[in-house]
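This is the structure, below, for whatever I ask next.
Missing here is one protein chain; the remaining ones are kept as they sit in the complex.
Let's turn to chain A:
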């Protein structure tokens, strides 16, 4: 559905050229839900804007939904749906009219566009809001309208740029359920780990304009050397040397083991046999943040807090 090779974009600024994206290779198969994960400014949106014809690449080439990005951008536009980072509905437009016109911009007849608009409004829990001005919708409703506008021409491939930014937790969850149920190929960007974890079949981690890791959320997590085991024991300092890379914090010792769920029973038995008194045991699967930390030496969360 997407095949990009060496996609790059350089911006000329007063401080000199900035390489926002440095030669990205991408392959997205039909029906996949692929996420582009990275901190703000990593090049996610720039890549997305290139793939959706909004920005001309300075190098590289791509086939998007079967059309060549460079020679047939109009063909790409006909076949993709795009939901940008910012709300796409005109604030002074009526919800129903805006959605219907979006369909007609894609060449649908008025009748057909209305029919599909009604269906989409129902599917995205927007029924009854047709006559309202877009400005009067809540953030979550506007986002769902954006998605409806991205779907009205039944594209085979939909791009979502930071779909849940600015939404409250409940609306996010609700939006995710809708995205999971779309049934088309989806390529989205996010800087939220939980979003990538929940939504994506496959995640591409991007940092400083280049892809640094790729795989399903579970595969990526397995790359971090194992699960985190946290033991609470008064003998923390004594048993720490038994485990590679263990850290001690008061009565707590933590270390990583591959496949923690399976390793734990025998580990506990041997500690018990040695008379170690255990007060608590926890096993944490690695998070995508651990992945990011391993790959880049920085935490996504730190970036989040700074933003």
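Note that contacts are C-beta pairs under 8 Å (C-beta built on N, C-alpha and C of every residue); 3 or more make two chains touch, one makes a residue touch a chain; residues count from 1.
One rule holds in what follows: contacts and distances are computed from a predicted model.
The listed choices are "Transport permease protein", "LVIVD repeat-containing protein", "histidine kinase" or "NADH-quinone oxidoreductase subunit M"; the UniProt protein name belonging to the chain that is not shown reads "Transport permease protein".
The missing chain, though absent from the display, is touched by one residue of A:13, A:71 or A:86; that residue is A:86. Of the candidate positions A:107, A:245 or A:258, contact with the hidden chain is made by A:107. Chain A meets the missing chain through residues 52-56, 73-74, 77-78, 80, 82, 84-94, 97-98, 101-102, 104-107, 146, 149.
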